[in-house]
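Only one protein chain is missing from this complex, and each of the others stays in its spot.
Letters A and B name the chains as they come in the text, with residue numbers starting at 1 for each one.
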Amino acid sequence: MSEPKDKRFEDVEFGEDLPEVDVDVSLPNVKVFAKAARMETGRFIDHEEARRNGLPGAIVPGIMSQGMLVALIHRWAPNAEILNVDTIFRAPLLVDSKPVASGVVTDIDEDARVIEIDLMLKNEKGETPVMGTAKIKLPG
Amino acid sequence: MILDLHSHSVASDDGRAKVENYCQWIQRKQVGIDGFVLTEHRQFDDANDYRALEDQFGLLILKASEVETEYGHVLVFGVNDDLRAAFDFAKIDNPLATVLEAAERAGAVAVPCHPGRPKVGMCAHWETRGPVDGVRIIETLNGGSREGENEQAEAMAERYGWNTIGGSDSHIVSHIGRCATRFDDEIRDIDGLVTALQGDRFEAVVPETAS
Partner (left out) sequence: MNAAELKTQFTGYVFDEIELDIEPESLVGFATACGETQSRFTDPTDPDFQGVPNYLTRIHGSRAMPADFPVEMHRCFDAGKSVQFHAPVRPGDKIQGRSEIADIFEKSGRSGSMLFIVHRMNFYNQAGVHLATVDWRLVQRELD
């Protein structure tokens, strides 16, 4: 895969899809995240302990989901200046599942030079346990 | 005529979509709907007037509410002063019977939404609390439903002979029009929508999208 190129504000179109990414929520990778984020609690890194606590299995930390959506933006536009990210956690995202991150441009403010993006993490059933929006700036 | 009867804008606490962006999306992606209804959570949005957007984009944009009862959430079309005086839109435990009866008296239409959803859908409560008189329509196609939820709603509608509607339940721009309702007759305003829903010439559908 070729390296993504920097984007200019003028090059972005309303409705433009960000390239989808198969995100890594395998247990080993979630453990890396949990260690870095000082979140090494059972519900994130231990399937059995999560089940004992009423969950279907270990769950991906919400802020890891958010971080993966931020990375999605950076892969599409490496030079994006992220102004804000807002994610809604509607349902648990399970560790060792195979979610796909996607995004689409849903607002272009020509005056403020701000681009808004809808962000989603979809599971194998096509459901969207994590979604949100981000606002970014690009040079132009 | 096809309308998305269930959507949320930034006026809802968990909505992230601006109405103008909904319109742009429908136009750009050629979503197969002729308009949509904003059903903001626990309120009726008096503040915003979308008639200019209607004219600009050639869409019908109507306003309604999603209120909360002990049987789950209910969409209310044709909100007026009489209805707002009948119960508190901001409460989360209004009696379903009160909402249905008040809507009938006020000339509005109340539709239990996402009935198959846990806790906030009517199906489970119907089993545990018992039936409630006055339900005539339920939402059987909800764009935010998980596996099995729409099917459960459809089964219930068939069992009781209720009419069905569809709506996206969108909270972000790109989800508008995922599900909708097809009406045999043209609708021009909220009164027309209420009249149509008081009849039976409509059904839940999944609209086509060109891109």
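The criterion applied here is as follows: a contact is a pair of C-beta atoms (placed from the backbone, for glycine too) under 8 Å apart; a residue touches a chain by one contact, two chains touch by 3 or more.
Predicted model, so just to flag it, every value in this text is computed and none were measured.
K.L.:
Taking the full complex into account, find the residue in A:Val12, A:Val85 or A:Val100 that is in contact with the omitted chain.
P.N.:
If we include the chain that is not displayed, A:Val85 is the one touching it.
K.L.:
Return the single residue from B:Asp55, B:Asp93 or B:Asp133 that touches the missing chain.
P.N.:
B:Asp93
K.L.:
From the list A:Val70, A:Leu94 or A:Ile117, pick the residue that touches the absent chain.
P.N.:
A:Val70
K.L.:
Tell me where the left-out chain touches chain A, residue by residue.
P.N.:
21, 23-24, 29-30, 32-33, 35-39, 62-64, 66-68, 70-72, 74-75, 78, 82-89, 91, 132
K.L.:
Could you please point out the chain B residues that touch the chain left off the display?
P.N.:
These residues of chain B touch the chain that is not shown: 13, 41-42, 68, 72-73, 92-93, 117-120.
Basically, only the chains that are shown with their structure count from here on.
K.L.:
Please compute the C-alpha centroid of chain A, do the same for chain B, then give the distance between them in whole Å.
P.N.:
29
K.L.:
In the complex of these two chains, what residues of chain A are touching chain B?
P.N.:
Within the complex, chain A contacts chain B at residues 14-15, 86, 88, 90-91, 104, 106-107, 116, 118, 120, 125, 127-128, 131-133.
K.L.:
Where on chain B is chain A touching in the complex?
P.N.:
14, 16-18, 21, 24-25, 28-29, 144, 146-147, 171-175, 211
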